[in-house]
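Only one protein chain is missing; all other protein chains are in place.
By letter and in written order, the chains are A and B; residue numbering begins at 1 in each of them.
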Amino acid sequence: MTEQIIFYLLAAVITLAALGVVLLPTLMHSALCLGLCLAGVAGIFASLGSDFIFAAQILVYVGGIAVLILFVVLLAGSASGRITRQINAQWLPALLLCGLFGWAFLKIVAHFSFGLAPQSAPEPTVRALAGLMLGDYAVPFELISIVLLASMTGAVLFGRRKAE
Amino acid sequence: MLEYVFILPLLSFAAAGLILAFGRWLPLKGASAGIAVAAWGFSQALLLFVKAIRGGITLPYEVSIPWFSFGGSQATLGVYVDGLTIAMLLVVTAVSLLVQIYSTGYMHGDPRFKRFYAYLSLFTASMLGVTLTSSMMVFFMCWELVGVCSYLLIGFWFEKQSAAYAGKKAFITTKLGDLGFLIGLLCLFYATGTFEISKILELAHAGAIPAAVAGTAAILLFLVAAGKSAQFPLFIWLPDAMEGPSPVSALIHAATMVAAGVYMVARLYAVYALSPAAMNVVAWTGALTAFMAASLALTCFDLKRVLAFSTVSQLGYMMMALGAGAFTAGMFHLTTHAYFKALLFLAAGSVIHAVHTNDMREMGGLRHKMPVTYITFLLGTLALTGIPPFAGFFSKDEVLAAALARNPYLFAVGAMAAAMTAFYMARALVMTFHGKPKDAQKYDHAHESPAVMTGPLILLAAVSVVSGWVLTRHEMFEKLVNFEGALPFELHHVSHGAVAVFSSIVAALSMTVGAWLYKARPEIPALLREKFSPVVEMLEKRYWLDAFFLKLVDIGDRLSAFMFSFDFNFLDQVVIDGWAWLTLKLSRLQGWLDDHVVDAAVDVTGAATLSAGRVARLAQTGLIQNYLLFVAIAVSIFAAIAFAG
Partner (left out) sequence: MTLSHYLALSGVLFAIGLFGVLTRRNVIGILMSIELMLNAANINFVAFNRFLYPGRYEGHLTVIFIITLAAAEVVVGLALVMAIYKNLKSVYVEDYNILKG
């Protein structure tokens, strides 16, 4: 029962925050909503028993990406959000399409009736994940670090002031 | 010892590069590097020579590494050392060393001093390459390099029109000879399937090469040797090559490069020995050259040219000896000649350095001013003319004996050339060093050369005096350099002693007459000149050989002019222009078709594409989100189709 209350609560938070992200006219508010939404997703991960992903979500998404976006909003976002339209001209077809998407998703889920309950209690995942990362998936893991390095270098390159 | 012999040419190449790049910071502006390398090379050659004579090393020695392969054959880089190689090695390194030492004095203060030494080192390296290589392919490469160095050094003072011209002439004339090289080499390759000298010799000794092929290859290769070694009729370049600095004449045009042709014939002697015709060509060309060049030297007034003609004539002797089947005698003469001819050139250089002219008519009486030069020149002259017991006596005597053994006529031509040699050398000696000074101003300014120049002269003079005697002790040279294969003809037995006595008497007599004529009665030669003016003219025009070659060029010119007019009048006017007219007419027709049929179709297609583009353009809003919407719609449609199906 508690479990259900928590889930619906989290679902409500996520949905509302996500709507805030896409609909609020002030970019600052959108960014704050994004942080809330990501935290909600982290809660969902926790409820699914994924301790490590929960931590990673909080650390990387909420602590890193959301804050980074907030910074850029502060740097680049003008205060004109209230005056200028933030939604473009094709909002009606987009709304219809997305409504269709959402409705179709729900229909599909209902159609295949994944009414599956968890078959076992959640276990700690960190040890097993570490084994995978340094075992079978060592090469993709290292590749990912190269991608990170490259993106960092690229970001520095773009952000650098031009030599005058 | 032998294992490291391949370093010699590489070291010289390195020295050339070093001098060119860093010469300015080396002691003596880079000369030190060249001299050091040459000295080391000489010490190695001497050591090899001593060891070879004492039987301390087994010859022939060969080592090579693969270079590249073509077809089923393999080209290699390597060294092939036998007695012949060691004798040549000794000549090249010794003369190169002494000439380089001498040049520090002779070229002192020249603005291109550094470059001169770089060229000398490069030349030495190439010459060592020719001497040592185990493959005819590398031999060819080094051969051409030697030619390039010769060109560069003859034209070293290229500001002088005549020097630049002489360099060009030398290069082109020897190139004419080189025409035969590749063809001859390919002939040999066709017959033997290899460029390895050792294998070619092996097959030739075994008689595995057909005589006809061997003869063709041998004669073609002799053409090359004739170019480099200045044999008839290609000897015209050598007198002009005297435009180069005297040390260059000594090193390249007396001792080493011109001997390379002889060396090549000796190197492939087994191939020559297969064909009597080739042997005869070699012998008679040599004899003819010896005679002609000696006669040309009689009337020449340029000191260095006299020596140049003398060189040509002596090279003819060597060829004659080889052709007559006297392998050892030919190579022996090459060795001794290298020393005394280098000596004569260096002494002449010393004289020219002092009086600043080549013309003997402006010299005279110089023996008081330049005693060392005079004595050494005298010793060189005695060695060249073959007065016992000087070096030339031993070698020339053997050559003449071989000629007599082969054919009395060869001997007669050789003996006449020997007599003339003695005569013109006496003439040169007297005109330069004896008598009254003809140009007082030049005489007053003349002075003995510095020690770096007289030192090599004295050394070479010593070698010229004793080398003949030393090398014939216990048949030392013959043991080192000998040809073991069979000759294509029988040689008659002749007494060496009789030939020796005869040739010495002839030489001494002729020399005395020459000296007496020019010293005591200088009016007689002048009278003779007038009396026999047609002969003198022939000699001064060098048997019209220069004119002959110029005529050859002229004929070539005329032929070209005719070909040009044929090309212009017939090929251009009739064939090409007619074709062009036809093409023009056809093109007009085609142009009309193109305009009215093909282009129209193209235009319609273009217009259709344009209007289609106008319609399609409407979808291209340039807004990325617009495109995304289309994508999303498309995805949803596909999904719908997938689920419906």
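Basically, a residue touches a chain if its C-beta (ideal position, glycine included) is under 8 Å from a C-beta of that chain, and two chains touch if they have at least 3 such contacts.
Since we're looking at a predicted model, the values are computed, not measured.
Undergrad: Which of the chains on display does the removed chain touch in the whole complex?
TA: So, spelled out: the chain left out of view touches A, B.
Undergrad: In the whole complex, what residues of chain B lie against the chain that is missing from view?
TA: Against the left-out chain, chain B lists 622-625, 628-629, 632.
Undergrad: In the full complex, which residues of chain A touch the absent chain?
TA: So the residues of chain A touching the unseen chain are 3-4, 7, 11, 14-15, 18-19, 21-22, 27, 30-31, 34, 37-38, 41, 44-45, 47-50, 52-53, 56-57, 60-61, 64-65, 68-69, 72-73, 75-78, 81, 84-88, 90-91, 94-95, 97-99, 101-102, 105-106, 109-110, 113-120, 122-123, 125, 128-129, 132-133, 137, 140, 144, 147-148, 150-152, 154-156, 158-159.
The criterion applied here is as follows: only the chains that are shown with their structure count from here on.
Undergrad: Which of the residues in chain B end up touching chain A in this complex?
TA: For chain B paired with chain A, touching residues are 623, 625-626, 629, 632-633, 636, 639, 643.
Undergrad: Spell out the part of chain A that touches chain B in their complex, as residue ranges.
TA: 88, 90, 93-94, 97, 100-101, 104, 108
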